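Below is one structure, written out as C-alpha coordinates; the observations come after it.
Now for subunit A:
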Amino acid sequence: MKSFKALAAVAIAAALAMGSVTGAGAAGKTLSLGAIAKPVSLAADQAEYGNRAWFYQAVYDSLLVKAEDGTLKAGLATKWSYNALQTQLTLTIRTGVKFTDGTALNAAAVVKNIIANRDKNGPTANYLASVKQVVADGNNVILGLKAADPALLDYLANTAGTVGAPSNIGKASAATSPIGSGPYILDKAKTRAGSKYVYTANPNYWNKANRKYDALVISIYEDTTAMTNALKSGAIQGGNVTTTTVNTLKAAGLKMASGYVDAKGIYFSSRSGSKSCISDVNVRRAINTAFDRAAMLQSLDNGFGKVTTQYFSTASKGYDTAFDKKYAYSIDAAKALMAKSSFPNGCTITMPTFAPYFGEAVYSIIKAQLGKIGVTVKEIEETGGTFISNILGGKYDAYLMQFERAGNSWQFLNFMITKGATFNTDNYEEATVTKLIADFAKASAAKQPAILKAINTELVNNAWFCPWYALQSNFAYKGIVVKSAQAGNIIPFLYNIK
Partner candidate 1 sequence: MSLLNIENVEVTYKGKGLKKDFKALKGVSLDIRPGECVGLVGESGSGKTTLGRAVLGLAPVTGGSITLEGREIAHASRAERAELARDIQVVFQDPYSSLNPSMSIEQILTEPMLVRNWSKADANKRVRELLDSVGLPADAAERRPREFSGGQRQRIAIARALALDPKLIVCDEPVSALDLTTQAKVLDLFLEIQERTNVAYLFISHDLAVVRHLSHRVAVMYQGEIVEWGQGEQVTQNPQHPYTKRLMMAAPVPNPVEQTARREERRRMMAAGLI
Partner candidate 2 sequence: MLNFTLRRVFNGIVMMVAVSFLAYFLLYIGAGNVARLILGLEATPEQINELNEQLGLNRPFIEQFLTWLSGAVRLDFGASWSMPETVNEVLFPRLGVTLTIVALTTLVAAIIAIVLGTLAAIHGGFVDRIVQFLGLIGFAVPGFLVAFFLVTLFAIQIPIFNAVGYTDFSENPSEWAKSITLPVAALALSALAAVAQQVRGSVTDAINMDYVRTLRARGLSFNRVVYKHVLRNAGGPALSILGVQFVGMLGGSVLVEQIFAIPGLGPYAVSSTAVSDIPAVMGLVVVTALVVIVVNLIIDLLSAALNPKVRLS
(Lines give C-alpha, C1' and ligand atoms only; values in the text may rest on other atoms or scores of the structure.)
Protein backbone atom coordinates (compact mmCIF):
# COMPACT_ATOMS: atom_id res chain seq x y z
CA MET A 1 0.00 0.00 0.00
CA LYS A 2 2.71 2.39 0.99
CA SER A 3 4.65 1.83 -2.18
CA PHE A 4 1.49 2.27 -4.17
CA LYS A 5 0.85 5.60 -2.53
CA ALA A 6 4.36 6.72 -3.19
CA LEU A 7 4.19 5.59 -6.77
CA ALA A 8 0.92 7.38 -7.35
CA ALA A 9 2.27 10.51 -5.76
CA VAL A 10 5.37 10.46 -7.93
CA ALA A 11 3.41 9.81 -11.07
CA ILE A 12 0.94 12.57 -10.54
CA ALA A 13 3.54 14.99 -9.27
CA ALA A 14 5.51 14.36 -12.43
CA ALA A 15 2.46 15.01 -14.50
CA LEU A 16 1.96 18.31 -12.82
CA ALA A 17 5.62 19.31 -12.82
CA MET A 18 5.43 20.98 -16.21
CA GLY A 19 2.83 23.40 -15.03
CA SER A 20 4.55 23.98 -11.73
CA VAL A 21 7.70 25.27 -13.39
CA THR A 22 5.87 28.11 -15.03
CA GLY A 23 3.58 28.74 -12.11
CA ALA A 24 5.91 28.68 -9.15
CA GLY A 25 7.51 31.74 -7.67
CA ALA A 26 5.07 34.17 -9.16
CA ALA A 27 3.20 34.47 -5.90
CA GLY A 28 6.07 35.89 -3.87
CA LYS A 29 5.58 35.95 -0.12
CA THR A 30 1.90 35.64 0.53
CA LEU A 31 0.07 35.43 3.80
CA SER A 32 -2.91 33.11 3.42
CA LEU A 33 -5.48 33.12 6.16
CA GLY A 34 -8.81 31.47 6.64
CA ALA A 35 -11.78 33.30 8.09
CA ILE A 36 -15.04 31.76 9.19
CA ALA A 37 -17.23 34.71 8.28
CA LYS A 38 -17.40 36.99 5.30
CA PRO A 39 -17.55 40.76 5.78
CA VAL A 40 -20.89 42.50 5.46
CA SER A 41 -19.42 45.76 4.20
CA LEU A 42 -15.83 46.84 3.68
CA ALA A 43 -16.52 50.52 4.40
CA ALA A 44 -14.45 51.97 7.23
CA ASP A 45 -17.49 53.11 9.17
CA GLN A 46 -18.94 49.59 9.00
CA ALA A 47 -15.83 47.93 10.41
CA GLU A 48 -16.22 44.98 12.73
CA TYR A 49 -13.77 43.19 14.96
CA GLY A 50 -14.04 39.57 16.08
CA ASN A 51 -13.76 37.12 13.22
CA ARG A 52 -13.98 39.86 10.61
CA ALA A 53 -11.22 42.12 11.96
CA TRP A 54 -8.69 41.26 9.21
CA PHE A 55 -10.77 42.62 6.35
CA TYR A 56 -10.53 46.11 7.86
CA GLN A 57 -7.06 45.90 9.32
CA ALA A 58 -5.73 44.91 5.91
CA VAL A 59 -6.85 48.16 4.31
CA TYR A 60 -7.34 50.64 7.10
CA ASP A 61 -5.14 51.97 9.83
CA SER A 62 -6.60 52.43 13.25
CA LEU A 63 -5.97 55.34 15.61
CA LEU A 64 -4.60 52.97 18.21
CA VAL A 65 -3.42 49.41 17.98
CA LYS A 66 -3.40 46.63 20.50
CA ALA A 67 -0.58 44.27 21.27
CA GLU A 68 -1.32 40.57 21.80
CA ASP A 69 -1.65 41.15 25.53
CA GLY A 70 -4.04 44.04 25.07
CA THR A 71 -1.50 46.84 25.65
CA LEU A 72 -2.49 49.92 23.67
CA LYS A 73 0.09 51.21 21.24
CA ALA A 74 0.36 54.08 18.83
CA GLY A 75 -1.41 53.70 15.53
CA LEU A 76 -2.36 56.69 13.46
CA ALA A 77 -2.47 58.53 16.76
CA THR A 78 1.03 58.89 18.08
CA LYS A 79 -0.03 60.33 21.43
CA TRP A 80 -3.23 60.42 23.45
CA SER A 81 -4.27 62.03 26.68
CA TYR A 82 -7.38 62.74 28.79
CA ASN A 83 -8.20 65.85 30.69
CA ALA A 84 -8.57 65.53 34.44
CA LEU A 85 -12.34 64.93 34.30
CA GLN A 86 -11.82 62.20 31.76
CA THR A 87 -14.32 63.98 29.49
CA GLN A 88 -11.95 65.23 26.81
CA LEU A 89 -9.53 63.08 24.84
CA THR A 90 -6.79 64.60 22.74
CA LEU A 91 -5.13 62.54 20.00
CA THR A 92 -2.03 63.59 18.09
CA ILE A 93 -2.24 62.42 14.49
CA ARG A 94 0.70 60.89 12.66
CA THR A 95 2.05 63.02 9.82
CA GLY A 96 3.23 61.98 6.39
CA VAL A 97 0.63 59.27 5.95
CA LYS A 98 -1.30 59.09 2.71
CA PHE A 99 -4.44 57.23 1.70
CA THR A 100 -4.09 55.04 -1.31
CA ASP A 101 -6.15 57.48 -3.36
CA GLY A 102 -3.27 59.90 -2.89
CA THR A 103 -4.94 62.26 -0.44
CA ALA A 104 -3.17 63.08 2.78
CA LEU A 105 -4.23 61.79 6.13
CA ASN A 106 -4.64 64.66 8.61
CA ALA A 107 -6.62 65.64 11.68
CA ALA A 108 -9.57 66.82 9.60
CA ALA A 109 -9.78 63.44 7.89
CA VAL A 110 -9.72 61.70 11.25
CA VAL A 111 -12.51 63.90 12.54
CA LYS A 112 -14.67 63.00 9.57
CA ASN A 113 -13.99 59.34 10.18
CA ILE A 114 -14.86 59.42 13.85
CA ILE A 115 -18.09 61.21 13.12
CA ALA A 116 -18.92 58.68 10.40
CA ASN A 117 -18.08 55.78 12.69
CA ARG A 118 -20.45 57.22 15.25
CA ASP A 119 -23.28 58.29 12.97
CA LYS A 120 -23.40 55.86 10.04
CA ASN A 121 -25.32 53.24 11.94
CA GLY A 122 -22.44 50.81 11.71
CA PRO A 123 -21.43 48.12 14.18
CA THR A 124 -19.09 50.65 15.83
CA ALA A 125 -21.72 53.31 16.40
CA ASN A 126 -22.51 52.17 19.94
CA TYR A 127 -18.88 52.39 20.99
CA LEU A 128 -18.77 56.08 20.19
CA ALA A 129 -22.10 56.89 21.79
CA SER A 130 -20.31 58.84 24.50
CA VAL A 131 -18.60 61.16 22.02
CA LYS A 132 -20.39 64.51 22.00
CA GLN A 133 -18.17 66.40 19.60
CA VAL A 134 -14.98 65.96 17.61
CA VAL A 135 -12.80 68.77 16.38
CA ALA A 136 -9.48 69.12 14.67
CA ASP A 137 -6.93 71.35 16.30
CA GLY A 138 -3.87 71.58 14.12
CA ASN A 139 -2.37 68.17 14.18
CA ASN A 140 -4.58 67.09 17.04
CA VAL A 141 -8.06 65.71 17.23
CA ILE A 142 -10.06 66.47 20.32
CA LEU A 143 -13.02 64.34 21.39
CA GLY A 144 -15.46 65.91 23.78
CA LEU A 145 -17.41 63.32 25.77
CA LYS A 146 -20.87 63.37 27.32
CA ALA A 147 -19.51 61.50 30.30
CA ALA A 148 -16.37 59.68 31.19
CA ASP A 149 -15.99 56.49 29.12
CA PRO A 150 -13.36 54.19 30.59
CA ALA A 151 -13.50 51.97 27.51
CA LEU A 152 -13.08 54.59 24.83
CA LEU A 153 -9.36 54.06 24.19
CA ASP A 154 -9.99 50.36 23.87
CA TYR A 155 -12.72 51.07 21.36
CA LEU A 156 -10.39 53.28 19.39
CA ALA A 157 -7.91 50.42 19.17
CA ASN A 158 -10.70 48.27 17.90
CA THR A 159 -13.03 49.32 15.15
CA ALA A 160 -14.09 52.70 16.46
CA GLY A 161 -10.70 54.06 15.46
CA THR A 162 -10.78 52.83 11.89
CA VAL A 163 -9.75 55.55 9.49
CA GLY A 164 -10.52 55.52 5.78
CA ALA A 165 -10.22 58.08 3.01
CA PRO A 166 -12.72 60.90 3.61
CA SER A 167 -13.63 60.91 -0.08
CA ASN A 168 -15.07 57.46 0.37
CA ILE A 169 -17.26 58.21 3.38
CA GLY A 170 -20.93 57.84 2.70
CA LYS A 171 -20.40 56.41 -0.75
CA ALA A 172 -22.25 53.22 -1.54
CA SER A 173 -19.20 51.93 -3.37
CA ALA A 174 -17.18 52.10 -0.15
CA ALA A 175 -18.82 48.83 0.85
CA THR A 176 -16.91 47.01 -1.87
CA SER A 177 -14.08 49.43 -2.70
CA PRO A 178 -12.33 50.35 0.53
CA ILE A 179 -9.70 53.11 0.47
CA GLY A 180 -7.42 53.38 3.46
CA SER A 181 -3.85 54.02 4.44
CA GLY A 182 -3.21 50.50 5.67
CA PRO A 183 -0.70 47.86 4.63
CA TYR A 184 -2.67 46.36 1.76
CA ILE A 185 -4.91 47.29 -1.13
CA LEU A 186 -7.91 45.15 -2.04
CA ASP A 187 -7.46 43.52 -5.45
CA LYS A 188 -11.05 43.55 -6.62
CA ALA A 189 -10.33 41.68 -9.83
CA LYS A 190 -9.01 38.63 -8.03
CA THR A 191 -11.41 38.84 -5.13
CA ARG A 192 -14.45 36.56 -5.12
CA ALA A 193 -16.80 38.31 -2.76
CA GLY A 194 -17.92 35.96 -0.05
CA SER A 195 -15.21 33.41 -0.74
CA LYS A 196 -11.80 34.88 -1.32
CA TYR A 197 -10.43 38.33 -0.63
CA VAL A 198 -7.14 39.11 -2.30
CA TYR A 199 -4.89 41.97 -1.26
CA THR A 200 -1.69 43.40 -2.70
CA ALA A 201 0.89 45.46 -0.81
CA ASN A 202 0.29 49.18 -0.46
CA PRO A 203 3.46 50.61 -2.01
CA ASN A 204 3.26 53.79 0.04
CA TYR A 205 2.52 52.20 3.39
CA TRP A 206 4.07 54.17 6.23
CA ASN A 207 4.91 51.19 8.39
CA LYS A 208 6.52 48.79 5.94
CA ALA A 209 8.81 47.44 8.65
CA ASN A 210 5.83 45.85 10.35
CA ARG A 211 4.44 44.34 7.15
CA LYS A 212 6.06 40.96 6.64
CA TYR A 213 4.16 39.81 3.57
CA ASP A 214 3.85 41.19 0.06
CA ALA A 215 0.37 39.91 -0.43
CA LEU A 216 -2.57 38.74 1.62
CA VAL A 217 -5.30 36.29 0.78
CA ILE A 218 -8.20 35.73 3.14
CA SER A 219 -10.39 32.79 2.24
CA ILE A 220 -13.76 32.19 3.81
CA TYR A 221 -14.44 28.73 5.21
CA GLU A 222 -17.85 28.69 6.77
CA ASP A 223 -17.54 24.97 7.10
CA THR A 224 -15.41 23.55 9.91
CA THR A 225 -14.20 20.63 7.90
CA ALA A 226 -13.19 22.82 4.99
CA MET A 227 -11.20 25.03 7.32
CA THR A 228 -9.51 22.01 8.84
CA ASN A 229 -8.70 20.58 5.43
CA ALA A 230 -7.34 23.94 4.32
CA LEU A 231 -5.05 24.09 7.33
CA LYS A 232 -4.01 20.47 7.08
CA SER A 233 -3.21 20.68 3.43
CA GLY A 234 -1.33 23.92 3.85
CA ALA A 235 -3.68 25.95 1.69
CA ILE A 236 -3.73 28.55 4.45
CA GLN A 237 -1.28 29.39 7.21
CA GLY A 238 -3.70 30.31 9.90
CA GLY A 239 -7.33 30.25 10.88
CA ASN A 240 -9.72 30.09 13.77
CA VAL A 241 -10.76 26.50 14.39
CA THR A 242 -13.40 24.83 16.45
CA THR A 243 -12.52 22.87 19.55
CA THR A 244 -13.42 19.60 17.86
CA THR A 245 -10.58 19.88 15.39
CA VAL A 246 -7.84 21.10 17.72
CA ASN A 247 -6.43 17.67 18.44
CA THR A 248 -6.25 16.53 14.87
CA LEU A 249 -4.63 19.79 13.79
CA LYS A 250 -2.06 19.58 16.54
CA ALA A 251 -1.31 16.08 15.41
CA ALA A 252 -0.83 17.44 11.90
CA GLY A 253 1.85 19.77 13.21
CA LEU A 254 -0.09 22.98 13.58
CA LYS A 255 0.42 25.29 16.52
CA MET A 256 -2.39 26.86 18.50
CA ALA A 257 -2.72 30.35 19.91
CA SER A 258 -5.40 29.83 22.51
CA GLY A 259 -7.34 32.37 24.54
CA TYR A 260 -10.53 32.55 26.49
CA VAL A 261 -12.47 35.29 24.86
CA ASP A 262 -16.02 34.01 24.72
CA ALA A 263 -18.35 32.77 27.39
CA LYS A 264 -20.71 30.13 26.16
CA GLY A 265 -23.99 29.52 27.83
CA ILE A 266 -27.62 30.50 28.03
CA TYR A 267 -28.44 34.17 28.03
CA PHE A 268 -31.73 35.57 29.24
CA SER A 269 -33.67 38.26 27.53
CA SER A 270 -37.00 38.52 29.32
CA ARG A 271 -36.07 39.19 32.87
CA SER A 272 -38.21 42.30 33.20
CA GLY A 273 -41.96 42.31 33.47
CA SER A 274 -43.71 39.02 34.05
CA LYS A 275 -44.54 37.66 30.63
CA SER A 276 -42.08 34.85 31.09
CA CYS A 277 -40.97 32.70 33.96
CA ILE A 278 -37.46 33.91 33.23
CA SER A 279 -38.48 37.01 35.16
CA ASP A 280 -38.47 34.86 38.29
CA VAL A 281 -35.01 34.84 39.81
CA ASN A 282 -35.50 31.35 41.19
CA VAL A 283 -36.24 30.00 37.75
CA ARG A 284 -33.05 31.60 36.49
CA ARG A 285 -31.15 30.11 39.40
CA ALA A 286 -32.72 26.74 38.75
CA ILE A 287 -31.61 26.88 35.12
CA ASN A 288 -28.10 27.72 36.31
CA THR A 289 -28.16 24.67 38.52
CA ALA A 290 -29.53 22.33 35.85
CA PHE A 291 -26.30 21.97 33.86
CA ASP A 292 -23.23 19.96 34.66
CA ARG A 293 -20.86 22.56 33.34
CA ALA A 294 -17.78 20.36 33.35
CA ALA A 295 -19.55 17.62 31.44
CA MET A 296 -20.99 20.13 29.01
CA LEU A 297 -17.53 21.53 28.37
CA GLN A 298 -16.15 18.08 27.84
CA SER A 299 -18.89 16.90 25.58
CA LEU A 300 -19.51 20.00 23.53
CA ASP A 301 -16.04 21.43 23.24
CA ASN A 302 -13.65 18.62 23.99
CA GLY A 303 -12.81 20.21 27.32
CA PHE A 304 -11.26 23.24 25.69
CA GLY A 305 -12.45 25.90 28.08
CA LYS A 306 -12.85 26.85 31.71
CA VAL A 307 -16.01 26.27 33.66
CA THR A 308 -17.51 29.43 35.11
CA THR A 309 -20.73 30.87 36.42
CA GLN A 310 -19.84 34.47 35.92
CA TYR A 311 -19.78 36.57 32.87
CA PHE A 312 -16.87 38.82 33.99
CA SER A 313 -13.65 37.66 32.43
CA THR A 314 -10.70 36.63 34.51
CA ALA A 315 -8.95 39.76 33.29
CA SER A 316 -11.59 41.90 34.97
CA LYS A 317 -11.19 43.18 38.48
CA GLY A 318 -14.72 42.10 39.19
CA TYR A 319 -13.98 38.42 38.67
CA ASP A 320 -14.16 36.26 41.75
CA THR A 321 -13.04 32.63 41.67
CA ALA A 322 -15.29 31.83 44.56
CA PHE A 323 -18.38 32.38 42.47
CA ASP A 324 -17.49 29.52 40.18
CA LYS A 325 -18.46 27.15 42.97
CA LYS A 326 -21.97 28.52 42.97
CA TYR A 327 -24.77 26.72 41.11
CA ALA A 328 -23.13 23.33 41.36
CA TYR A 329 -24.97 20.82 39.20
CA SER A 330 -27.87 19.22 40.97
CA ILE A 331 -31.20 18.45 39.44
CA ASP A 332 -32.67 18.10 42.91
CA ALA A 333 -31.43 21.52 43.94
CA ALA A 334 -32.74 22.95 40.70
CA LYS A 335 -36.11 21.33 41.29
CA ALA A 336 -36.17 22.79 44.78
CA LEU A 337 -35.50 26.22 43.33
CA MET A 338 -38.31 25.74 40.87
CA ALA A 339 -40.60 24.72 43.70
CA LYS A 340 -39.69 27.91 45.49
CA SER A 341 -40.46 29.99 42.42
CA SER A 342 -43.83 31.24 41.26
CA PHE A 343 -43.82 28.40 38.78
CA PRO A 344 -43.76 25.27 40.91
CA ASN A 345 -45.46 23.32 38.15
CA GLY A 346 -42.95 24.36 35.56
CA CYS A 347 -43.25 26.68 32.63
CA THR A 348 -42.49 27.05 28.95
CA ILE A 349 -39.83 29.29 27.49
CA THR A 350 -39.11 30.17 23.88
CA MET A 351 -35.58 29.73 22.59
CA PRO A 352 -34.09 30.02 19.14
CA THR A 353 -31.88 27.34 17.69
CA PHE A 354 -29.04 28.15 15.38
CA ALA A 355 -27.77 24.78 14.33
CA PRO A 356 -25.61 25.91 11.40
CA TYR A 357 -23.28 27.52 13.90
CA PHE A 358 -23.70 25.65 17.17
CA GLY A 359 -24.63 22.26 15.81
CA GLU A 360 -27.83 20.63 16.89
CA ALA A 361 -26.43 18.44 19.64
CA VAL A 362 -26.24 21.25 22.18
CA TYR A 363 -29.89 22.14 21.71
CA SER A 364 -30.99 18.65 22.45
CA ILE A 365 -28.96 18.79 25.65
CA ILE A 366 -30.51 22.09 26.69
CA LYS A 367 -33.98 20.81 26.00
CA ALA A 368 -33.35 17.61 27.90
CA GLN A 369 -31.76 19.24 30.94
CA LEU A 370 -34.39 21.94 31.27
CA GLY A 371 -37.07 19.33 30.74
CA LYS A 372 -35.80 17.57 33.83
CA ILE A 373 -36.65 20.57 36.01
CA GLY A 374 -39.99 21.27 34.43
CA VAL A 375 -38.97 24.00 32.05
CA THR A 376 -40.27 23.15 28.62
CA VAL A 377 -38.32 24.64 25.76
CA LYS A 378 -40.25 25.76 22.73
CA GLU A 379 -37.64 25.86 20.00
CA ILE A 380 -37.79 28.17 17.04
CA GLU A 381 -35.38 27.30 14.30
CA GLU A 382 -33.17 30.05 12.95
CA THR A 383 -30.96 29.47 9.95
CA GLY A 384 -29.14 32.74 9.56
CA GLY A 385 -30.16 36.27 8.73
CA THR A 386 -32.73 36.77 11.42
CA PHE A 387 -31.00 35.06 14.31
CA ILE A 388 -29.44 38.13 15.88
CA SER A 389 -32.17 40.53 14.87
CA ASN A 390 -34.83 38.35 16.45
CA ILE A 391 -32.82 38.16 19.65
CA LEU A 392 -32.46 41.91 19.66
CA GLY A 393 -36.09 42.29 18.83
CA GLY A 394 -36.97 40.47 22.05
CA LYS A 395 -38.59 37.51 20.38
CA TYR A 396 -37.08 34.95 22.73
CA ASP A 397 -37.00 34.36 26.46
CA ALA A 398 -33.50 32.95 26.38
CA TYR A 399 -30.90 31.87 23.86
CA LEU A 400 -27.70 29.94 23.56
CA MET A 401 -24.80 32.20 22.70
CA GLN A 402 -21.12 32.66 23.09
CA PHE A 403 -20.45 36.29 23.90
CA GLU A 404 -17.13 38.00 23.87
CA ARG A 405 -16.05 38.85 27.40
CA ALA A 406 -14.28 42.15 27.16
CA GLY A 407 -11.42 42.56 29.56
CA ASN A 408 -12.55 46.15 29.88
CA SER A 409 -15.39 46.06 32.40
CA TRP A 410 -16.99 49.29 31.28
CA GLN A 411 -17.27 47.92 27.81
CA PHE A 412 -18.89 44.80 29.19
CA LEU A 413 -21.37 46.77 31.27
CA ASN A 414 -22.41 48.82 28.27
CA PHE A 415 -22.70 45.74 26.14
CA MET A 416 -24.81 43.58 28.42
CA ILE A 417 -25.93 45.24 31.64
CA THR A 418 -26.87 48.89 31.54
CA LYS A 419 -30.30 49.96 30.56
CA GLY A 420 -29.97 50.44 26.80
CA ALA A 421 -26.98 48.08 26.49
CA THR A 422 -27.09 46.24 23.19
CA PHE A 423 -27.88 42.84 24.62
CA ASN A 424 -30.03 44.00 27.49
CA THR A 425 -32.85 43.67 25.05
CA ASP A 426 -35.71 44.14 27.47
CA ASN A 427 -33.95 46.96 29.33
CA TYR A 428 -33.93 45.05 32.58
CA GLU A 429 -32.82 46.97 35.60
CA GLU A 430 -32.08 46.28 39.20
CA ALA A 431 -31.83 49.37 41.34
CA THR A 432 -28.73 48.15 43.17
CA VAL A 433 -26.90 47.39 39.97
CA THR A 434 -27.90 50.67 38.34
CA LYS A 435 -26.57 52.59 41.30
CA LEU A 436 -23.33 50.63 41.40
CA ILE A 437 -22.74 51.30 37.70
CA ALA A 438 -23.27 55.01 38.17
CA ASP A 439 -20.80 54.90 41.05
CA PHE A 440 -18.32 53.00 38.96
CA ALA A 441 -18.24 55.61 36.18
CA LYS A 442 -17.41 58.30 38.66
CA ALA A 443 -15.14 56.28 40.89
CA SER A 444 -11.39 56.56 40.96
CA ALA A 445 -9.30 53.76 39.60
CA ALA A 446 -8.58 52.60 43.13
CA LYS A 447 -12.20 52.23 44.07
CA GLN A 448 -13.36 50.60 40.86
CA PRO A 449 -12.41 46.98 41.68
CA ALA A 450 -14.58 46.92 44.78
CA ILE A 451 -17.53 48.30 42.89
CA LEU A 452 -17.06 45.78 40.08
CA LYS A 453 -16.98 42.96 42.60
CA ALA A 454 -20.22 44.24 44.06
CA ILE A 455 -21.81 44.37 40.63
CA ASN A 456 -20.63 40.86 39.83
CA THR A 457 -22.03 39.62 43.13
CA GLU A 458 -25.43 40.97 42.19
CA LEU A 459 -25.28 39.57 38.68
CA VAL A 460 -24.29 36.09 39.81
CA ASN A 461 -26.63 35.95 42.80
CA ASN A 462 -29.59 37.08 40.79
CA ALA A 463 -28.61 34.86 37.89
CA TRP A 464 -28.65 37.52 35.20
CA PHE A 465 -27.16 34.95 32.87
CA CYS A 466 -26.32 31.31 32.76
CA PRO A 467 -22.77 31.05 31.41
CA TRP A 468 -21.38 27.53 31.34
CA TYR A 469 -17.78 28.06 30.55
CA ALA A 470 -15.23 30.35 29.04
CA LEU A 471 -14.62 28.82 25.67
CA GLN A 472 -11.11 28.42 24.52
CA SER A 473 -10.53 30.11 21.20
CA ASN A 474 -8.01 28.39 19.00
CA PHE A 475 -6.12 30.04 16.25
CA ALA A 476 -4.30 27.28 14.40
CA TYR A 477 -1.26 28.27 12.41
CA LYS A 478 1.77 26.94 10.68
CA GLY A 479 4.59 28.76 8.94
CA ILE A 480 3.77 32.12 10.48
CA VAL A 481 4.59 33.68 13.81
CA VAL A 482 1.87 34.35 16.36
CA LYS A 483 3.07 35.31 19.80
CA SER A 484 -0.09 34.43 21.65
CA ALA A 485 -3.83 34.68 21.44
CA GLN A 486 -5.12 38.18 21.00
CA ALA A 487 -6.43 39.78 24.15
CA GLY A 488 -10.05 40.71 23.57
CA ASN A 489 -10.36 39.17 20.14
CA ILE A 490 -11.05 35.70 18.85
CA ILE A 491 -8.33 35.87 16.19
CA PRO A 492 -4.96 37.61 16.31
CA PHE A 493 -5.03 41.06 14.86
CA LEU A 494 -3.53 41.17 11.41
CA TYR A 495 -0.67 43.46 12.41
CA ASN A 496 0.33 41.03 15.13
CA ILE A 497 0.80 38.15 12.69
CA LYS A 498 4.41 38.01 11.61
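Convention: a residue touches a chain if its C-beta (ideal position, glycine included) is under 8 Å from a C-beta of that chain, and two chains touch if they have at least 3 such contacts; residues count from 1.
How these were chosen: all candidates are chains of the complex that A comes from, given by their letters.
Keep in mind that what you see is a predicted model, and the values were worked out from it rather than measured.
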### Query
Only one of 1 or 2 touches subunit A in this complex; which?
2
### Message
If we count contacts the way the header does, which residues on subunit A are in touch with candidate 2 in the complex?
### Response
5, 8-9, 12-13, 16, 18-20, 22-23, 26-27, 38-43, 175-176, 190, 192-196, 219-223, 225-226, 229-230, 232-235, 356, 383-386, 388-389, 392
